[in-house]
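All protein chains but one are shown at their positions in the complex.
Every chain is named by a letter (A and B) in the order it is written, and numbering of its residues begins at 1.
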Amino acid sequence: MKLFNLIENEVIKMISKKRLLFVLAILIVLISVFAYGQNRTLERTKAQLAQRMGITATDDWRKLADQQLIEMKNRLDSPYMDEKRKSSLQVRKEQLQYDLDNNINPLEQSAAKFTTKFMEQSIFLFLPLLIIMLAADMVSGESTSGTIKLLLVRNVPRWKILLSKYLTLIILEVLVVCLAFVLSAIISGFFFGFGGWLAPVATGFKVLAGKLDSSSVFNVPQWQYSLMVYSLAFFVAIVVGSISLMISILVKSTAASIGIIMSTLVAGNFISYFLSDWKITRYMFMVNLRLTDYLAGSFQPVAGMNMLFSITVLLGWTIASLIVSFVYFTKQDILV
Amino acid sequence: MQQTTVLELTNLRKTIKGKPIVKGVNLTLYPSQIFGFLGPNGAGKTTTIRMIVGLIKPTEGSVTICGYSVATDFIKALSNVGCIIESPDMYKYLTGMENLLQFAAMDKQISRQRIKDVVDMVGLQHRVNDKVSTYSLGMRQRLGIAQAIMARPKLLILDEPTNGLDPAGITEFRNLVRKLAYEEGMTVFVSSHLLLEIEQMCDVVSIIKQGTVIKTANVHEIVHNNRIEWQLNDPEKAIALLKEHWNITAIQLKKNTISADVNEHPLAKINELFIHAGIALTYCSTKQNTLEDLFLDLTEGDEIV
Partner (left out) sequence: MLKKSIWFTILTVSLLGLILFSIGFYQAINVTIASSPQSSTNSPLPQTPGESTKLPSKRVNSFQVLILGDSIAKGTGDEKGKGFSGYLPESFKNDTSKEILVNNAGIDGLESLGLLEQVQNRSLDKTITESDLILISIGGNDIKSLLSLNDLAKEDAFNTRQDSYLNTLRETLKILRTNSPNSLIIFLGLYNPYEKANSIENTRLLNTWNYNTQQLVEEDGKGIFIPTYDLLKFNLARYIARDGLHPNSAGYQALSNRISKSVETIIAGS
């Protein structure tokens, strides 16, 4: 079908543009830096504890965990603790306790753990950045360079051309997320060993009225947990990609699109903290990107949000972006 | 004649941001025609072309290509068109061949062999596998033409096609266009500022000014009417002779100079007649009307809108 040819064209353009390689390079560099950093922090923590507690066998993780638990408890009892952060801390304390009870070593680092953690931390800012770099250029790049003229003056309807670009974007999103996984696993494997994929990870946390509900918590093997995390990351990639595409179609400049979206993402972090009382906040797409937090039971400062809610909001944004993109793209006059 | 109409513009209008750019253009083109579109900057040439190929939606009016409306039958209409709009912007990070392959993939009927033939036709065989970023302007122009004619379109639209070509290239181009029109039956629509080129290449010309077509004529008719000036000692006798023998109306310009529109053909005989009639012929010269004369005449004194 012609759509297949169009997608092939778009992918070949992407390959030839070297943007993909650039994204790859950023991934490699950042993962290496993070893995290295993690390693050093771990070493340092162990050394500190050895010093402070006079324990030489600091590889006894239970002792390390207990120490952390005591510190958390002290912070919770302090009268100066902010109510909002108290809940998050409480949640993490409960999890640590849980890990102890079930013999899950929370400090041990492994390729599996790092891979999962890396994406959990990247999902709301770093991953979107990579996606935006690919998505923002797909239409506005052709407007700027003028190639869009030749692209549209063919016996192919405009919507099909945009569709081929969108599907190409999805293909690339899958690729980027997969690459993130593979690179994390390999690079961190050199630092922490390549194992850990069968270790139990607690999930099944629910958020009920602002409190963590662990009544139906259960364990899944790390590989399964990782799969869930990366699948959610892929979903986020689709959402961010769709919105970026829409912005780049409206703004017609790659640089401006990237600027706009990055600003909203960064603003999102502030908003979810400062304006968590606004009813509108929870409908903004950028505060709903941390889907993996629901899996891990990390607390959401904005009440009323849970996994289903966030996914619905994000889905809404995606569909709206697509509608705007297609309508605008097919109707606009090309004057470049 | 209806079925063989290749391009039909009916009352084509476009208003951008409240300003009317194209104010009612009507045009009909047939196969094997080379059509020239002339006008000062800002007259609405490129806007019209963009409307023909669907880049811009007309405010009013319609475009029909080979019987298919661009507005309602986009795919079928555009299947018959190949075009270059202003500069042919290709993907600079791909090679010439890769660019052509991209466009070929969008249209099923183009074979590898055809692409090769077209590349030869435009003279890019030696550079087609280099990245477009290394091309000169002339090469990019050739590539643009190649891309436009690949699918054997019935209508070929060229906006400033000889931009960047050297004189040899321009001649080559002219020959190519003639070949495409007369041998392959294409209708070629050329928009250019190079009056000389239009004059040498086109059959029909429309002159557009401030969004309206002010004149459409056969180039043949405009250009082949030569104006001849004679300097002789008996103007009245000469005028009478011209009227009597060839029914040509001559006018007296100055004391001893007359002028008339005469085809080259009978000129030798006319001069012979003058001399036999005893008129002393001092000087005889042709003064060709050019398109430029016509163009400047018609568009004289207009500011760019």
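Definition applied: a contact is a pair of C-beta atoms (placed from the backbone, for glycine too) under 8 Å apart; a residue touches a chain by one contact, two chains touch by 3 or more.
Just so it is clear, the structure is predicted and the values come from calculations on it, not from any experiment.
**Student:** Any idea which chains on screen the missing one touches?
**Tutor:** A
**Student:** Which of A:L295, A:V313 or A:I334 sits in contact with the chain that's absent?
**Tutor:** A:L295
**Student:** Touch as defined at the start, partner being the missing chain; which of A:F114, A:Y166, A:Y230 or A:F329 qualifies?
**Tutor:** The one listed residue touching the chain not shown is A:Y230.
**Student:** So which bits of chain A touch the chain we can't see?
**Tutor:** Residues of chain A in touch with the missing chain: 8, 11-12, 15-16, 62-63, 66, 69-70, 73, 77, 79, 94, 97, 100-102, 170-172, 174-175, 177-178, 200, 203-206, 215-221, 224, 227-232, 234-235, 291, 294-295, 306-308, 311.
Just so we're on the same page, only the chains that are shown with their structure count from here on.
**Student:** Name, in rising order, each residue of chain A that touches chain B in their complex.
**Tutor:** 2, 5-6, 8-9, 12-13, 16-18, 145-147, 149-150, 152-157, 331, 333-335
**Student:** Under the definition above, what is the set of chain B residues touching chain A in their complex?
**Tutor:** 16, 50, 53-57, 74-79, 81, 83, 85-94, 98, 102-103, 105-108, 147
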